[in-house]
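Missing here: one protein chain of the complex. Every other protein chain is in place.
Chains here go by letter, A, B and C, matching the order in which they are written, and residues are numbered from 1 within each.
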Amino acid sequence: MSKTNIHRVTVHWGDCDPAGIVFFPNFNKWMDQSSLAFFAACGLPPWRELERTRGIVGTPLLEIHTRFMRPATYGETIEVHTTVEEWSNKTFRHRHVVKRGDTVLCEGTEVRAFCMRDPADPERIKAIPVPEDIKALCS
Amino acid sequence: MSKTNIHRVTVHWGDCDPAGIVFFPNFNKWMDQSSLAFFAACGLPPWRELERTRGIVGTPLLEIHTRFMRPATYGETIEVHTTVEEWSNKTFRHRHVVKRGDTVLCEGTEVRAFCMRDPADPERIKAIPVPEDIKALCS
Amino acid sequence: MSKTNIHRVTVHWGDCDPAGIVFFPNFNKWMDQSSLAFFAACGLPPWRELERTRGIVGTPLLEIHTRFMRPATYGETIEVHTTVEEWSNKTFRHRHVVKRGDTVLCEGTEVRAFCMRDPADPERIKAIPVPEDIKALCS
Partner (left out) sequence: MSKTNIHRVTVHWGDCDPAGIVFFPNFNKWMDQSSLAFFAACGLPPWRELERTRGIVGTPLLEIHTRFMRPATYGETIEVHTTVEEWSNKTFRHRHVVKRGDTVLCEGTEVRAFCMRDPADPERIKAIPVPEDIKALCS
């Protein structure tokens, strides 16, 4: 069975827009937080350490698909339930389900890749095959 | 032919993450800005005026799909090219192409709906059919 | 003795800038969260309820002074310790001390006022005297 990490978020006043509901890119920000929290919970060190030891700068997004079912507002506590649905050779797929209690607020599917700086041009980053040890740690 | 609005954005230091590239939810924020700029360019008044005159609080997102091809960094100027690809009865579909010069950085497809406050519960909002006059103005 | 509320914050990747440290306006965002958390902990209802029942839309900032002593980075947990240092007739002064363990990272002093919408122009907001019952609840 795959691992699930639950990332708890309190919605704040400044996260909401003039309609009084969460400004949607914040949901994607919380999914991103939950992705990193997932890897930390699996035992991975912070990216800054992985960059020093193995050149890995993080897991930039290649693709994200989010469906919004219900709004949330400030003062509420929500949870992002995060798993890895699929490991491919060079990418993996996250699934994030955002809930308030039993109510699903939104769902996101992300495709990400582990990346390093391009040795030929340190300003650029490039995807690498998913490291086997990391995959083993997180499955 | 459908209308296209171009929303110009300068990428700033604080928009970038420790990898030195744009933190991705900012791309979605800029698409959201470009959506509103699209409607303003078509002649729609601000939401706060539409809320007063017609009860419309905005066009919340139902769904968004974004593909990221290349990163951007601070100091760069990028453009979000926004159109309405399709008008349905209760929803419409935006297409946003984000470019730096001729290079496509990312592409987003959004499904949105015009919404009002629910008369039965002003804390809730609900989708209404796309107003014909707004559709005519923006097509 | 005055009440103190402690607001716990986990620093995330997207809160940090290309130097790898917290982008400073986020500290002010966390102080703002802590201000609201202070009032909630004292028993005040959310602003949206206070707006309905008493016309109070919140406590906009009039002035803020922040000193930054040490940076923070992602993966760290920090605390914002918030008090009301002084209640004046129309304003009050918050003190926020942001700590990582025993280390003070930054300190902020905010002057805020309780505000209502201007009856003559609902687009404008104006300060009101600090409500006595709220002051009593929070002192």
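As a working rule, a residue touches a chain if its C-beta (ideal position, glycine included) is under 8 Å from a C-beta of that chain, and two chains touch if they have at least 3 such contacts.
From a predicted model like this one, the values you see are computed outputs, not experimental measurements.
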Chains in view that touch the one left out, judged over the entire complex: A, B, C
Listed residues C:I6, C:A41, C:L62 or C:V97, member touching the removed chain: C:L62
Residue among C:W47, C:Y74 or C:F92 touching the omitted chain: C:W47
Touch residues of subunit B, complete complex, unshown partner: 10, 12-14, 20, 29, 32-33, 36, 40, 46-48, 58, 73-75
Touch list for subunit A against the chain that is not drawn: 13-14, 16-20, 23, 25, 48, 73-74, 123
Interface with the unshown chain - residue positions in subunit C: 17-21, 23-26, 28-29, 32, 47-48, 57-58, 60-68, 71, 73, 123, 125
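The criterion applied here is as follows: only the chains that are shown with their structure count from here on.
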Contact graph of the chains (line, ring, star, complete, other): complete
For subunit A paired with subunit C, centre-to-centre distance based on mean C-alpha positions, whole Å: 28
Interchain centroid distance [CA atoms averaged], subunit B/subunit C, Å: 31
Between subunit A and subunit B, centroid-to-centroid distance (C-alpha), Å: 23
For subunit C, residues that touch 2 or more chains besides their own: 13-14, 20, 48, 73-74
